[in-house]
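Of the protein chains in this complex, all but one are displayed in their positions.
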Amino acid sequence: MQKVTGELLINKALELLDNGTVNRVLGWKRGEFAYDMTPAVFADAEELKNNFVFNDFCGANFSKYLIAETRKEGKVLVFLKPCDSYSFNQLLTEHRFDREKVYAVGIPCEGMVDISKVKKAAGDGILDIVCENDGLVVKTLYDTDKVIDCKEVLAERCVSCKSRKCVAYDELLGENGDVLDSSRFDEVEKLEKMTEDERYAFWQNELSRCIRCNACRDVCPACTCEKCVFDNPDSGVENKAVSDSFEEKMFHIIRAFHVAGRCTDCGECSRVCPQHIPLHLLNRKFIKDINEFYGDYQAGAEVGSRAPLVNYTVDDLEPSEAVQKGDADNA
Amino acid sequence: MQVKGEYKPLIVAFCCNWCSYAGADLAGNNRLNYPDNVKIIKVPCSCRVNPMFVLRAFQRGADGVILCGCHPGDCHYTSGNYYTRRRMALLFSMLNYLGIEKERTRVEWVSAAEGAKFAATMNEFTEAVAALGENKRLEDLRCKK
Amino acid sequence: MQRIGVFVCWCGSNIAGTVDVQAVSEALKNEPGVVFSTNYQYMCSQAGQDIIKNAIKEHKLTGMVVCSCSPRMHEATFRKTAAAAGLNSYMVEIANIREQCSWVHKDMQIGTEKAIILGKAAIAKVNLNAPLVPGESPVTKRALVIGGGIAGIQTALDIAEAGFPVDIVETKPTIGGKMAQLDKTFPTLDCAACILTPKMVDVAQNENIRIFSYSEVTEVKGFVGNFDVKIKKKARYVKEDVCTGCGLCTEKCPQKKVPNEFNLGMDNRRAIYIPFAQAVPKVATIDPNACNMLKNGKCGVCAKVCAAGAIDYKQQDEIIEEKYGAIVAATGFNPISMDKFDEYAYNQSKDVITSLEFERLTNAAGPSAGKLIRPSDGKHPHTIVFVQCVGSRCAACAEKGKEYCSKICCMYTAKHAMLTRDKYPDTEVYVFYIDVRTPGKNFDEFYRRAVEEYGVHYIKGMVGKVAPEGDKLMVQASDLLANKQLHIAADLVVLAAAIEPDKSARPLATMLTASMDTNDFFTEAHPKLRPVESPTAGIFLSGACQGPKDIPETVSQASAAAAKVIGLLCKDKLTGNPCVAHSNELMCNGCSSCERVCPYGAITYIDKEFRMPDRTTRVRRVASVNPAVCQGCGACTVACPSGAMDLNGFASKQIMAEVDAICK
Partner (left out) sequence: MRKCSIQALDTVFETIAEAAVLYLPVDGDNGASYKKWEKGTVMSNALNTVRSPKDFFFPQSENLMEFRTSGKTIEVIDKREEKEDFVVFGVRACDVKSFDILDRVFLNEPCDSYYADRREHGTIVSMACTRPVETCFCQTFGIDASNPAGDLSCWKTETDVYFQANTEKGEKLLAAIAGVTEESDDTAVKAQQEKTREIMKKLPLADLTTEGFGAGKTAELFNAPEWKELSQSCLGCGTCTFVCPTCQCYDIKDFKTGKGVIRFRCWDSCMYSDFTKMAHGNPRLSQLERFRQRFMHKLVYYPENNDGVYSCVGCGRCLAKCPISMNIVKVMRTIGGKADE
């Protein structure tokens, strides 16, 4: 489904390695199966040719890796999908890495595929997946080969993609897309329309599954604290495992609050949650509220913009009005 | 004024040093009653109140949390309460989104001259929280008993 | 573990009437950390304080809690008591059991129970208190005044009179500002030059004052008492110390067609010029955009005629670095551009002018030598229409005007109308207004004179359109009181343009880390109680850069700012409030969130090398709080996601301990 091929990316990487622009490449490395790509650093042309891949399963957002990568010698090449480029800008806004040490190549993205949806559609025991045009040919252990329309198995975050526009790059491969008029707040609205009791029941059910593995936090490009408050015994709120249902709420509320106005809505948190908790619905609530209360704001759309929570106007909404406004049930 | 019945909700009130804490003092000077279950914590400015403190209070058994600060435009530090306003607008909206009763949280601007407003606010807030009953949705069972 | 003493005050019957003080001191005895607990009739009395002092010594207390009246009453008293007995003042916490307990509850049992909880919360906090020592910093005894208008002049003179050196930085070649361009001043009608120029001379002659004219501030670093400022002295191609101001060069210069900004472009000056006769410093300046010698090396007339040899075509911009203890912003105002007000035909007709241009037209030193003429044909105008509130109070048209009232226009328009009628009784004068605002000493009397004695036609209503027709200006307006449309064939239309802060104020505010409102006026530290100070310590505000004001108000504010500066410079050392924010560099991400919410600009970033846990070293950007500037509001502590930023005296842990104690 992707419009740019892995081959094109490999050639670009080889060119930049060869002409000395960069000395290594951050990319997706082939896995055991057709869908388990791992972010990896390629310094070697052979390795790049053999193991670099780009396909519908390359969801991982590389922006956060740049914090560690830019501390190394030399310049690194990074491929940025549109949503990654927003995180890239947000990290730059917060001075989290040195722009000079990165060569960013923007690439278009047609949306990534959620492997669990593929498994549901094609059955267990996936042996191979081949992308053909806009379809996936899935070979399984127990069933005949199936052709699945990519659109049917898009990751949730890609279904409601906010932008196909790369907002940060040194060079662009393919054509840049547009900011989309997405329906990403529909689910939030649905929740807002529920009664208080229904909402509580919904979130109780979702959050109670949390195992506090911290994957959502550790993958999040906005969560880049040197020391997270939840890991810091001195913070007074540190906790490791969920001992009481309060703790998972505390963790998710505070985490969402800490990234409020900084979250670019890349959707990595929900992608990685082993318990399938729709964490993006927390972040999106903040984004939606911010847009409605203080005017549209897209974190990472540009470098250096002032986040809504470190800003104000003298005639901002009162908290009581805000709660009313954000509560469709009672509005 | 006391709340009817046996159940007395616990209210934590964060008051800024310059306006609201002085407003609470004025309520005392004027002998204006408000429920004893309201306990005040002094902060330099309402903007010192971290959302974590609000959640902490609920965790430890508070039934309602109220923040009081200078009226917008009157902040001793010029802009602190503007940040408070944004932070709490978002936090409270989020709590409501999670199904936590919105009547349990409030921000009220109380100046040093508004002793009567302070007392009235506390009376009214306590009543509103009492009507909800105990905080069950944001409690930590380990802190109960 | 602390050793805490608890002192419960009866306050006569004020507390003891509704709180069982004995029970409170007994109950608190068992709290963690408490080694001593007692109660007494009046803790704030000498005898009460002695009890505290003795207990501190006898029980080797490391902290204490006084359960008494509000800390707003006696916190300072008990801190001094503690210090007198050798205990750090900041190890004292007050449990407010009077105003917030005994006085608001009537039942003894309820009052006692609450007092105990408040006491426990205070104890929980003290357990986490740390001794704090206020920081000290020296004060550089020199002030910088940015802007050389009447505000800057007055501030500088007052500071200099008190004996402190002052530097004035002015972007124009001369000081004097807007006031130097005015003709008469309301409501006394004395001539502006007569009262201003002696002050300018005073400035020039005062040994404590240095004037950096044709200069601008390019960098400000440091903090209250210790600012490091870079000033760029722009090349004027004339040696300031050599030029005698004789003016010969300005007569001989062949380049005659340079619009004269001092007269708002209504006449021309030469490429080398002295803005006006009483300029200070009275030194010529070469306009590099107009001078043929500087542009293409062909001329050199001024150098030839200058007997003093002051011309220096090779002069370069010069950067001056100086230290200051205080900085005063006095950047003033400008009338807004009339470009967007097509309805008044300002850009179509030379005979539609602004009030400031009118000032120049009526000024004896102006382009028409004081004769009121139409700029288009030099004829005497017989009908003049003044339009008030052009761009002021313009909430509906925010994209071209200002929401606020410019404050001075009502009065100067009355002045213009009155002076016109006085000098040219044959001239009909109309003033269109929304409201006439005259709330100053002798202001309303002044306005009434214009109406009653001078027969100025004041018409409530706005002008809808001005259309040039032949040599007339057709003014279409509504008379709201008579409820009819008016059509006036005017010879001259004068627009009372709204005023706005000078464009240099915004970048300056950024350098000073001083806050501004949405209109780019500087924000005061408190709108009522600290009107001449910026929230940023050591930065003071003088004149119209803080908001529209007339000359009397400007001068009084300028002197007030000077008084504040003098108060600061009198001190040898500044003692800070130790309850300030501080950043734990190991946890700081360098994200700038705290810097953005700090109202005082107390936070800067430094690159610092750290030894990382994995034995490598890394240079990281971390926040650093200047304790001399921080006022301790705590906004940064919540903006910081990692919790690296915390506040002395109100640490997160302390507040959480209080929460825990209350919620037990």
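As written, the chains take the letters A, B and C, and residue 1 is the first residue of each chain.
Keep this in mind: a contact is a pair of C-beta atoms (placed from the backbone, for glycine too) under 8 Å apart; a residue touches a chain by one contact, two chains touch by 3 or more.
Values in this document were obtained by computation on a predicted structure and should not be read as measured data.
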| item | value |
| --- | --- |
| Contact set of the excluded chain (shown chains only) | A, B, C |
| Hidden partner chain, touching residue among A:Arg157, A:Arg199 or A:Arg271 | A:Arg271 |
| Interface with the undisplayed chain - residues on chain C | 30, 32, 613-615, 660-661, 663-664 |
| Positions on chain B where the hidden chain makes contact | 60-61, 142-143, 145 |
| Hidden partner chain, residues of chain A it touches | 31-33, 36-41, 60, 65, 68, 124-127, 141-142, 209, 211-215, 217-219, 231, 233, 239-243, 268, 271-272, 274-276 |
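Here is the rule we go by: only the chains that are shown with their structure count from here on.
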| item | value |
| --- | --- |
| Distance from chain C to chain A - Cα centre to Cα centre, in angstrom | 45 |
| Centroid spacing, where centroids are CA-atom means, of chain A and chain B in whole angstrom | 37 |
| Sequence positions of chain B contacting 2 or more other chains | 51-52, 56, 73, 79, 83, 87 |
| Contacts with two or more other chains, residues of chain A listed in rising order | 229, 236, 309-311, 313-314 |
| Residues of chain C defined as touching chain B within the complex | 70-72, 96, 98-101, 103-106, 110-111, 113-114, 117-118, 121, 515, 523, 525-527, 535, 579, 597, 599, 631-635, 637-639, 647, 650, 652, 655-656, 658-660, 662-664 |
| Sites on chain B touched by chain A in the complex | 51-52, 55-56, 59, 72-73, 79, 82-83, 85-102, 105-107, 137-142 |
| Chain B-facing residues of chain A, complex | 188, 191-192, 196-204, 229, 236-237, 243-247, 249-250, 253-254, 256-257, 260, 282, 285-286, 289-290, 293-294, 308-314, 316-323, 325-327 |
